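Right, one structure below, let's go through it.
The other protein chains are all here in position, but one chain of the complex has been omitted.
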Amino acid sequence: MSETTSLLKEPWQYFDRQREAGTFGIWVFLASELLFFGALILTYTVCRIENVAAFAAAGRETNIWYGTINTAILLTSSLTMAMASQAAAANEGLRRLILWCLAATAALGLAFLVVKGFEYREDIERHLVPGAHFGLKQTAAQLFFGLYWIVTGVHAVHLTIGIIMVVRLTLLGYLNKFQLDENPEIQVTGLYWHLVDIIWIFLYPLIYLPGRTS
Amino acid sequence: MNPIFSLPEATTHAEHVDHIFYGLLVLSGLTMLVVFALIITLAIRYRRGSGAKRGPLPEIVSREFEIGWTMATLFLFAFLFWWAASADLSSLEVPANALEIHVVAKQWMWKTQHPNGAREINALHIPVDKPVRLVMTSQDVIHSFFVPAFRVKQDVVPGREAEIWFQATKTGVFPLLCAEYCGIDHSMMRGRIIVMRQEDYADWLTQQPEGDDLAHVGAKLFVERGCSGCHADASKVHAPKLAGLYGRSVQLSDGRQVKADDRYIRDSILQPKRDITAGYEPVMPSYAGLLDDGEIQSLTAYIRSQTEKAND
Amino acid sequence: MTDALLAGELPFPPRPDYLRDGTTLTSWLTTTDHKRIAILFAVTITMFFFMGGAAITAVRLELFTPNGGLLSSDTYNKLFSFHGIIMVWFFLVPSIPNTMGNFLLPLMIGAPDLAFPRLNLFSWYLTVAAGAVTVYALVAGGVDTGWTFYTPYSTMFSNSHVLAAAAGVFMVGFSSIATGVNFIATIHMLRAPGMTWFRLPLFVWAIYATSIIMVLASPVLAISLLLVMAERWLGLPIFDPARGGDPILFQHLFWFYSHPAVYIMVLPAMGVVSEIIPCFARRRIFGYDFMVYAMIAIAGIGFFVWGHHMFVSGQSAYANLIFSFLSFIIAVPSAIKVFNWTASLYRGQISFNSPMLYALGFVGLFTTGGLSGLFLASIPVDVHVTDTYFVVAHFHYIMVGGSVSAFFGGLHFWWPKVTGRMYPESWAKFAAILMYFGFNMTFLPQFFAGYLGMPRRYHTYPPEYQIYNVMSSSGAAVLAVAYLLPLGYFAWSLFYGGRAGKNPWDATGLEWTTTSPPPPQNFDRQPRVDRGPYDYHAEGQSAGLDPPEPQNSREVR
Partner (left out) sequence: MSMQSTHPHTTAWRLWRRNGLIWAALMLLLALTLVLAYVPMGWLTPAAGIVIAFSKAGLVILLFMELAKARPLIRLAAMAGVVFLAVLFALTLADVLSRLAGR
């Protein structure tokens, strides 16, 4: 038990109690994040129910390849993140494996943002930004793209926060300032990362798949 | 203006509302009396050091007490819900012979229009003892059509039509207020509802400047905006003809059946691709932004007049 | 043997208490001690309370005469909007949870501190930053959308500082979430040995139920304001009716937070009252289990009823009926609590110190507020009275009559524990009674004006409502005095108040077993709890006059 005392923080006397509290705390926060994105998805759902045709037309304009690649990237990053947190929890000195998985997760997160950047550039070129010279003729399509920019923007912000947290863990772990095995911060960061991935899992069919059949 | 202390009940609906209001008032008054009396007597009787008896408590198990008043409160509130809901449901159905008046709310004024085209600003003359149906829409923000004496209030949301009805039972002048905050002069957006006897209302209508009624305005718009190009009976373009359309149920291309009422016509003008009539191509351009709500109401009145002409 | 001798006059003070443990400014601004953060919050919300109060004083003066003349319509709109925003998000929501909850939660469950101390400090900084942004919005020109930010006015037609105000409220939402997470983790993980769930004081249960609402409702508020900000700033049309948007959808998102928010404001007040009444009636709370179930039921069902704010908004008749039924159901737990408070007085030894006056005032005013809620739950009556002064009176009875009275009651009840000083009792009683009558003078006339049809948020009103507004405005003056008095004598008591011992009220909570003011780590030894919270007398007996057994009695004896 001795080496975990370095991780013991202020009000706690027992380390596993502190870890339980950390996990419980992040799960309660994830419930609030679920409500946060859930409200956004509700807005999308109601607007889509009220403008079915326009949303189908607008959905067709999004680039499905960028969307699918990004989903694949995030699912893979979830794999590497899960590996990192489970390897840390196994507490068997798998230091190299943990560091490699953390680095891979951060890299995949960056890849997602890069692909997203290309997609945004293409959307701007095709005048898919709601406003005066909007590309499509259905007025309600502007509502779809209004939601598109907000939802993907807020998700990208959450992903960036996730990348920063993972990069911090990787650096601290690599420079040995920080004990990796059984460190609750890796599990907490992992849970947050998985939430960001789950949000994208729901955004993918809502943004990229409408209107593909007609 | 209504007297300070009591609000007149000027519609059939107002009586129901007042019955429920006074019922709730009596009930709340009783409950408050009981709670205040209990607190005061217990506070005085059992004040610190008073001589009141304080031995072991009687064996009333607090659980039975609790369940008792919980259930009592639950059933009382369920009854109140049923009483209020039944009054609400009974007043939902709009009587068929209602006089239809179009109201357009605009930042800081009310514009009303009678079926024969008479227009008023911040005023509305209506006959007594006759159901009146208001079809309201807003041109900018959310307003709220509120007539305290009628116990009637309905938010007027831009982009959709709000509908209420009432039947005045008293003649007189009643204040009309805007109840939903709508900007700087929200408190100036007031008007008057003038309830007149049937004959006075008829005289008043005839004296109004012969603003051509909705249907005439609609006919002019029908030609000016190019609707007649496709939808006129004589046009060769393959487009649904409007004679006898109003009130009929329309077969749509995706198999649905929809009744051709005001809302159907309004949506077909603004979003033609939403409900495409069976057997026709979705080629009609959308008029959203080109026609304001007043003009759409006139076109609807014209289309309806076509049907009435076709029937009789 | 008075405690004063024991605590005060020892040859050498064993250890400085949390107030004197480091007195530099940085020690206060970088503290992670929940007691100090509670005081930081107390100072912050008191400042916001008087700012909001100043705004509404100008409004009440304006409404003295039908056509006013003191303020222009635009200024009037900006003042009542500022009053709403500040009072709801910067005073009422943080008032009891972030000050008393922060201070007392660890003390009441026998913990050294909250689960995440640094997160606690972060939520204070977030509240201060959010407050700064919101006050900037006022100083730069004010926001005139009301605290409800209804679209499309707030997004397309208002040319006031909606963006800054929405950003401020957006940030304070996250401070609420952080506080909620902190409290929930603390109550689950840091209870003293022997402190089972049904031995928790009702104040802790109230904070627990409130935290659940804070965590689960605040995100939806953040989204509704984020969408308003996105539409105003980036031009992304979400609620623009011409481009397919649905203004009623904004109201759904807004009220999904804002109705549970009124339970965030009133549940802690119920917790405070459930602590004060047993102490001054020397009686166990009547039906402890039902009080707990009622609190959890209020927190749970509170999420089902928001539609009763939208009966006239254009919501479908079918949804109106559903929300009306659920609104009647949620009135039941509140009724249970009022009956239980009243029944707790039976066969007690009731003394009328100022906290008890505030608590009884709370029960009375909360009952009035709750009953007027029944009118608003029945659709036909609500159609007539919504958006009028009847609704204004209803929610002020619950928020001001209820929460603010209980806040002042709690302030007086725990003042000796927080500062180690006693406040002047006679002044406090006078202020409590003055507040009760000042409050009723202010808001009772508004019920009548409301039923007679005076809409809310009116800069000028039809002359027949003047008599009610004159009464209300003069009552507001009395209320303002009643709010200023405590500021005076509490400040006085800091320097000249008598030294309060460990347990000046002979109460039973764990917080009364440690010194006042408590040491930085709260308890000298980890307390072991062996009985329920309100053990003022033996089971099945009436109240006794001798000091009660504290929750960790076996250790203390």
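A, B and C label the chains in the order they appear, each numbered from 1.
One rule holds in what follows: a contact is a pair of C-beta atoms (placed from the backbone, for glycine too) under 8 Å apart; a residue touches a chain by one contact, two chains touch by 3 or more.
Quick caveat: nothing in here was measured; it's all calculated off a predicted structure.
Subunit A residues in contact with the hidden partner, per the touch definition given at the top, are 1, 20, 23-24, 27-28, 30-32, 34-35, 38-39, 42, 45-46, 49-50, 64, 68, 71-72, 75-76, 78-79, 81-83, 86-87, 90-94, 97, 181, 190-191, 194, 197-198, 201-202, 204-206, 208-210, 212-214. For subunit C, the list of residues touching the undisplayed chain reads 188, 212, 216, 220, 246, 248-249, 252, 256, 303-304, 306-307, 314-319, 322-323.
One rule holds for everything that comes next: only the chains that are shown with their structure count from here on.
Of the two chain pairs shown, A-B and B-C, the one joined by more C-beta contacts is B-C. Note: centroid distance subunit A to subunit B, computed from Cα atoms, is 45 Å.
Chain contacts: subunit C has residues 242, 245-246 touching two or more partner chains. Each of residues 51, 54, 139-140 in subunit A touches at least two other chains. Residues of subunit B touching subunit C in their complex: 1-4, 7, 13, 16-17, 20-21, 24, 27-28, 31-32, 35-36, 38-39, 42-43, 46-49, 52-57, 62-63, 65-66, 69-70, 73-74, 77-78, 80-81, 83-85, 87-89, 91-92, 107, 140-142, 144, 146, 148-149, 151-155, 157-160, 162, 175, 177-188, 190, 288-289. The residues of subunit A lying in touch with subunit B in their complex are 51-54, 137-140. Of all the residues in subunit A, the ones that touch subunit C in their complex are 10-11, 17, 20-21, 24-25, 28-29, 31-33, 35-36, 38-40, 42-43, 46-47, 50-51, 54, 130-131, 139-140, 142-143, 145-147, 149-150, 154.
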